[in-house]
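First comes the structure, then the notes that go with it.
Omission of a single protein chain aside, the complex is shown with its protein chains in their original locations.
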Amino acid sequence: MGIRLGELVERFGGELIGDPATEVVGIAPLTDAGVSHISFLSNSKFRAQAGQSRAAALILSPHDADLVGQTYAGARIVTKNPYAYFARAAQYFEALTAFVPPAGVHPTAFVDDTAQVDPTAHIGPKAVVEAGAVIGAHAVIGAGCYVGREAVVGERTQFFANVTFHARCVIGARGILHSGAVIGTDGFGFANEGGVYIKIPQTGRVVIGDDVDIGANTTVDRGALADTVIEDGVKLDNQIQIGHNCHIGAHTAMAGCVGVAGSAKIGKYCTFGGAAMVLGHLTIGDHVHISSGSMVSRSITEPGQYTGFYPLAKNSDWEKSAAIVRNLPTMREKVRALEKTIKTNTNQEDES
Amino acid sequence: MGIRLGELVERFGGELIGDPATEVVGIAPLTDAGVSHISFLSNSKFRAQAGQSRAAALILSPHDADLVGQTYAGARIVTKNPYAYFARAAQYFEALTAFVPPAGVHPTAFVDDTAQVDPTAHIGPKAVVEAGAVIGAHAVIGAGCYVGREAVVGERTQFFANVTFHARCVIGARGILHSGAVIGTDGFGFANEGGVYIKIPQTGRVVIGDDVDIGANTTVDRGALADTVIEDGVKLDNQIQIGHNCHIGAHTAMAGCVGVAGSAKIGKYCTFGGAAMVLGHLTIGDHVHISSGSMVSRSITEPGQYTGFYPLAKNSDWEKSAAIVRNLPTMREKVRALEKTIKTNTNQEDES
Partner (left out) sequence: MGIRLGELVERFGGELIGDPATEVVGIAPLTDAGVSHISFLSNSKFRAQAGQSRAAALILSPHDADLVGQTYAGARIVTKNPYAYFARAAQYFEALTAFVPPAGVHPTAFVDDTAQVDPTAHIGPKAVVEAGAVIGAHAVIGAGCYVGREAVVGERTQFFANVTFHARCVIGARGILHSGAVIGTDGFGFANEGGVYIKIPQTGRVVIGDDVDIGANTTVDRGALADTVIEDGVKLDNQIQIGHNCHIGAHTAMAGCVGVAGSAKIGKYCTFGGAAMVLGHLTIGDHVHISSGSMVSRSITEPGQYTGFYPLAKNSDWEKSAAIVRNLPTMREKVRALEKTIKTNTNQEDES
């Protein structure tokens, strides 16, 4: 159930220094790797540890490969991005033992007669697939999932148990939706008349590209008229809220508990730390990085890292600093008064 | 499948300037509306755009109607609140094509023999309705929903797929519960004995009025002894948490990711921006508006807008300002020392 190093470099590239016939049965971090494992060094500060590794082989950068090789006698796979190599190798090893849901519709699922389910797809126990829905090749719809009318699920996309994917929404290939995710619920749109809210119908869709992962209990609202769009390669962690008509650019990643209000337009290759929040109708450019716990209250065009959260302190210290924050205008007045007094005094002295 | 303008004003009011026989097939925003559409102007700053609209008819305020009419030749419906008129008209057009779940219990649903389901109600695939529950006329219980023992669902209330509505909870008429919403879970109540938590039974209910919308994955805890109450017309967005024994006043609206801790009492006609938080046992009066990302840590009686979040900045600028925030007591001391020195110096000069 292992793989020879020669086959590994054939599949995933890299330069092998060592015996291609050496077989490894799994991948493990430096601290845990034993003599039948391959391990990896993605951070040069653990170079000394790598030099002492018991692993049969190591994945390293060109820079580290020589230095580690001075003390490490095992095989080396040299590649520019050892961490990405590790990810691919780990996927390979995981697939060796992972349970693959069988093709076909579980007898306890309900699939409407007009839905089109590819014969290679899996529909799990108690799942519901409504009229006109289309489920692609090798797609997996987990137990208890709901796929609404005319929704489209691309090939090899996987829904874990208890996902809700509403009518007419679309997701491309190789996506992963985690349990409790809700895609395509109505956006939060109302007209107010004399204090009372009147619902505005939400008739757009959610359109999701290829290779998109959406975390557990994350919610993405359908658009009001136009669609909510999530481009290729976006990765959303758990408990994220994406409002109606948002547009999330390709390969942007958001950590848990992020909230994005309606009609925000977010660029490509952005990152959002946990619990960051974005107000509605803002535009965030490409390569913008928002720190955890920060509230984005204006559009951002310039790439870079942005932050805004109150620093943590012992409660008694926070109470003092927060009281002053509340009265900062007073302190500014005092500083201005001091500046004025000093200036007057100095002038008087000059005149005297 | 359209509607004549004459019929539209009969249904929804407003003064029609133009031919009542003109038929429109849909409603669209100014930018998209074509010759068979009706559109609307709710914000006067787009008046010039409205003046050039291709739409067959426009919904406008009295003030805008005349000005727009100078260049716009189509029909006009004049009303005090064009946005509310738009919402109602959009509901009308949506209903023309919307799928209406059929009356009756889906063969794959489970409904306890002692539950009372109105014959006009819809119970979707794989839904569960427990003993003694009551489902009103034209109510819709979506696929995979759970309705607990003796729960009551009012007429025309709709649960989208995968809603959980626990035992003995009550919701009135015309409500909407979105997927993943959980109503009536136990509140977070414990006694602590030597560091160990002992659960306090949560035996109250959640009681929800008419015309209440609750968003996807929003949670509302049942009361400990008394009930958690949500009054008529409240609108809750996605991923909101309402603690046990809270009371939310009529026509209050909360955006996504808001959290309200237990026993908070919130007035009528309030609004809460996304991710705003309210501590437990506080009282918030009517017409209070809390900005996004703000923590409400004290009761508020005076109507108005309240805010409290750290302003976003480039990370390097934030680091500088945050470091000073942490040391504000020191800066205040320095300002006080300066004031004292100045005063002393000035006095000395006066005396000299």
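For reference, chains read A and B in written order, and residue numbers begin at 1 within each chain.
Simple rule for what comes next: contacts are C-beta pairs under 8 Å (C-beta built on N, C-alpha and C of every residue); 3 or more make two chains touch, one makes a residue touch a chain.
Remember, predicted model here, so these are calculated numbers, not experimental data.
Chemist: May I ask which residue of A:Q91, A:T114 or A:T301 touches the chain that does not appear here?
Modeler: If we include the chain that is not displayed, A:Q91 is the one touching it.
Chemist: If the hidden chain were put back, which of B:T22, B:Q239 or B:T252 would touch it?
Modeler: B:Q239
Chemist: Which of B:T219, B:T252 or B:T271 touches the chain that is not shown?
Modeler: The missing chain is touched by B:T219.
Chemist: Who touches the missing chain here, A:R47, A:H251 or A:H281?
Modeler: A:H251
Chemist: Footprint of the hidden chain on chain A, which residues?
Modeler: 28-29, 32, 81, 83-84, 86-88, 90-91, 93-94, 99, 106, 108, 124-126, 142-144, 160-162, 176, 178-180, 213, 215-217, 233, 235, 237-239, 251, 253, 255-257, 268-269, 273-275, 292-293, 309-315, 318-319, 322-323, 325-329, 331-332, 335, 338-339, 342, 345-346, 349
Chemist: To test your reading of the contact rule: which positions on chain B touch the chain that is missing from view?
Modeler: Those residues of chain B that touch the unshown chain are 110, 126, 128, 130, 144, 146, 148-149, 162, 164, 166-167, 180, 182, 185-186, 188, 190-193, 195-201, 203, 217, 219, 221, 225, 239, 241, 243, 257, 259, 261, 275, 277, 279, 290-291, 294-298, 304-311, 313, 317, 320-321, 324-325, 331, 334-335, 338, 341-342, 345.
By definition in this document, only the chains that are shown with their structure count from here on.
Chemist: Between chain A and chain B, what's the gap in Å when you average each chain's C-alpha atoms?
Modeler: Centres of chain A and chain B (C-alpha means) sit 27 Å apart.
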